[in-house]
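Apart from one protein chain that is not included, each protein chain of the complex appears where it belongs.
== chain A ==
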Amino acid sequence: MPAFNITVNGKAHTVHADSDTPLLWVLRDELQLVGTKFGCGIGQCGACTVHVDGEATRSCLLTIGQAGERKITTIEGLSEDNSHPVQQAWKEIDVPQCGYCQAGQIMTASAFLHSNPNPTSEDIRGAMQGNICRCATYTRIEKAVSLAAEKMS
């Protein structure tokens, strides 16, 4: 199997995988970074969202062959100690129910707030529309994103 050099959470890794392997499965199976979740495999649910060069990206659709030298950040690398304002807001608002989708929600929200630090409620709802929460914690997610924006300003 071919070898790929990728940088995840600031650390360089050499991984062996078929080039069409989605980044999601490289993270989970090869690097044991299981915070990034599998939900649908077709980019429809957002559970697998990571940052690629700071952009929210569906890791189920990006293959290891396409990842190249770009900087990948997963939920494990968002902060050392849950100190990222989005993580803090998630805790303060007590967002999760089952919790499975929340890493993807947090990664979408953190990338979004980086590009739009002062969002309206409509902006937030639009930005989070791609992430499904089957427990339907949507009203709390919206509050948490809004709180995180306050913390960051």
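For this structure, a couple of remarks:
By definition in this document, a residue touches a chain if its C-beta (ideal position, glycine included) is under 8 Å from a C-beta of that chain, and two chains touch if they have at least 3 such contacts; residues count from 1.
Just so it is clear, contacts and distances are computed from a predicted model.
The listed options are "Isoquinoline 1-oxidoreductase, beta subunit", "Peptide/nickel transport system ATP-binding protein", "Aldehyde dehydrogenase iron-sulfur subunit" or "ABC transporter permease", and the UniProt record of the chain not shown names that protein "Isoquinoline 1-oxidoreductase, beta subunit".
Contact with the omitted chain, checked across A:54, A:68, A:99 or A:117, is made by A:99. Taking the complete complex into account, residues 1, 17-18, 20-22, 25, 28-30, 32-42, 44-45, 47, 74-76, 78-79, 82, 87, 90-91, 94, 96-103, 106, 124-126, 128-142 of chain A touch the chain not shown.
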